[in-house]
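Below is one structure, written out as structure tokens; comments come after it.
The complex appears here without one of its protein chains, the remainder shown in place.
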Amino acid sequence: MNLQMLINAVLLGGLYALMGIGFSLQWGISGIINLSYGAMVILGSYISLEFFNLFHLDPFISMIISGGILFVIGAGIYRTLLQPLLKGGIVFTLILTFAFRLVIENIILKVWSADYRTIRVTYAGSNFQFGDAYIPLIKFLVFFVAAILIYLTYLFMMNTKTGKGIQAVALDKEGAQAVGIDVEKMYLINFALGTALAGLTGSLWASIYSFSPHLLGPIVGKVFIIAILGGLGNIWGAAAGGLLLGIAETAGAVFLGSEWQEAIGMVIMVSVLLWRPYGLMGKKFFG
Amino acid sequence: MFNNKKVNVFLIILGIIIFFFLPRFISGYWVRVITTIFMYAVIAQGMNLMSGYMGYLPFGNAMFFGIGAYITAIGMSKGMSFLAVLPLSALTAILVSILFGLPVLRLRGHYFAIATIGMSGAILSVVQNATEITGGAMGTTLPIINKSPEVTYNYFYLAMLALMVITSLTIYLVVKSKFGFGIRSIKANEEAANSMGINTTYHKVVAWAISALFTSIAGALYAYWMSFIGPEEVFDVMIAVNTIVIMLIGGAGSVLGPIIGAFVISLLSEVVWGTFLEYHLAVLGIIIIIIVFFVPKGITGTIADLIKKRELRLRKKVSV
Partner (left out) sequence: MGENNVILEIQAVSKHFGALKAVDEVSFEVKKGEIVGLIGPNGAGKTTLTNLATGAFPKTAGKVIFKNLDITNLKPYQIARCGLTRTFQVVKPLIGMTVEENVLVGSLYGRDKRNTDMKNASKRTREIINLVGLASKKDASVSDITLPDLKKMEFARVLAMEPEVLFLDEVMAGLNPTEAEEASTLVKKVRQEKNLTIVYIEHIMKAVMGISDRIVVLHHGRKIVEGIPQEVVNNSAVIEAYLGKRYAKEVNNEG
């Protein structure tokens, strides 16, 4: 594996890392396997697309709007639809989140059609050199921003009252209740944070790759793997998982051909599940 | 159902007879629709045994459908007759369920469901890539039956009807048996079940093997019926999703549930497709949400509740 491939892999991995964390948090802490996660990611992409087309707003700026909108959507969905049915177990939450995906998918199809879209910013073509390799400026910026966002998420979880509340609930629900933490509110904010991260990822994705509703399923497939690799609810675990997946996909595409990519991902995931169900990082905990 | 066993048996036999003669009165289109309903009922029975009765949701169960379809396709392309290759397909599915079941059934709840998706995805990838054997991503054909379309679809209608009846009967007998109690205990409280002398591993593996058996036969019949299958089609995640919705609306933990659910969902889809072509996804999604909210126990569950409430009210009246 040469330098260029490694750099490509890492840049991709950084974005995957950000993408996987949201899903991992929702599953690991709020206990919800969100099958509409892919829809939320590309919704973020489309939101940035609109702001770019209408107001020439750079995706790095409109991502904040995406994140905000998706946060509200996530909170709304959780509060009205998921919370009342949590006791129904996995069957209910899987079907519900799948239903959300269908609705969001339909809206996207109606408004934007199934065509692939992109956002072409003016500095799209610039590269800079690093040793033997070329690094596209945008991909570097995306990686950089993703890394910052991941770190901000970590800071939020470690240093704010709400973040610590979420951590407490994740570690010991009854204990957290006993000290007066509003457990339901923590789950809600955590879930909304997850969708916000999805939206942010979508905006960043839109600036470098094309997107369409076709990505809905594959994204969910990827974040599954990332979440399991890193251990559910584990921010740095998911980050590492994202990087690993980026490397595996890039290497896989080069050495094995892209058809085997998905199989590799699946095999890795099942192996991890069997061998270390708590993820490569060990027991579920924060950072 | 109704409390009188004889009434139940009579109604079931009546139902089977009605279904047997139905094709003479309806169009070919509806015969094919109902055949698909029977097929989904079989798949749902298999999943219901695992999920509704035992509490383990095999989200990727469609993999057995695909295995059944592909082994049949491959076997028949080598000259085997359908009836010769059918046991082979079923056996393959059972072996896969046992081989992978032993490690994977140790996982609890979410992890098990996800692991089955992983298994299904991996098998799909293998099928897509082993182009020499399976025809790869472009699919593969089966020998076309040398009869008129009408005879053909009637034949498969009856075959699927028979499969549905056999599957439902088998599952019913399993659930009512001592083994069935073991399965239900696992869902109720797996730790307690272990402490009571129930070999939970054995129960879980056998239950999945039964589920795999019938699901794979449905896949085998489907492949022969369609004469052409592709990997994305028979390993489709939508099969699992449809099945789960069927189980939900039919009601888990009941043998009638999957059958009722399959009919309701199919008829609902027909209506939605016809009326809302452009919005059919969203409408389906909204309907699912409504079902989950207002009929969480499904049709059979809600009716069972109503019957119980009526009994309680009657009992109160009598005692007063």
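Letters A and B mark the chains in the order given here, with residues in each chain numbered from 1 onward.
The criterion applied here is as follows: a residue touches a chain if its C-beta (ideal position, glycine included) is under 8 Å from a C-beta of that chain, and two chains touch if they have at least 3 such contacts.
No experiment lies behind these values; they were computed from the predicted model shown.
Visitor: Can you list the shown chains that the omitted chain is in contact with?
Guide: So, taking every chain into account, the missing one touches B.
Visitor: Considering the complete complex, identify which of B:Ala193, B:Val241, B:Ile260 or B:Val292 is in touch with the unshown chain.
Guide: Selected residue, touching the omitted chain: B:Ala193.
Visitor: Considering the complete complex, identify which of B:Tyr111, B:Tyr155 or B:Phe181 is in touch with the unshown chain.
Guide: B:Phe181
Visitor: Which chain B residues would touch the chain omitted from the figure, given the whole complex?
Guide: Those residues of chain B that touch the unshown chain are 177-178, 181-182, 184-185, 187-189, 191-200, 253.
Following the convention adopted for this analysis, only the chains that are shown with their structure count from here on.
Visitor: Taking each chain's centre as the mean of its CA atoms, how far is chain A from chain B in angstrom?
Guide: 33
Visitor: Considering only the defined contacts, which chain A positions touch chain B in the complex?
Guide: By the definition above, chain A touches chain B via 27, 33, 81, 84-85, 88-92, 94-96, 98-103, 105-107, 109-110, 217, 221, 224, 228, 259-260, 262-263, 265-267, 269-270, 273-274, 277.
Visitor: Help me check something: in the complex, which residues belonging to chain B touch chain A?
Guide: 51, 57, 59, 103-104, 107, 109-111, 113-115, 117-119, 121-122, 124-126, 128-129, 137, 237, 241, 244-245, 247-248, 252, 278-282, 284-286, 288-289, 292-293, 296
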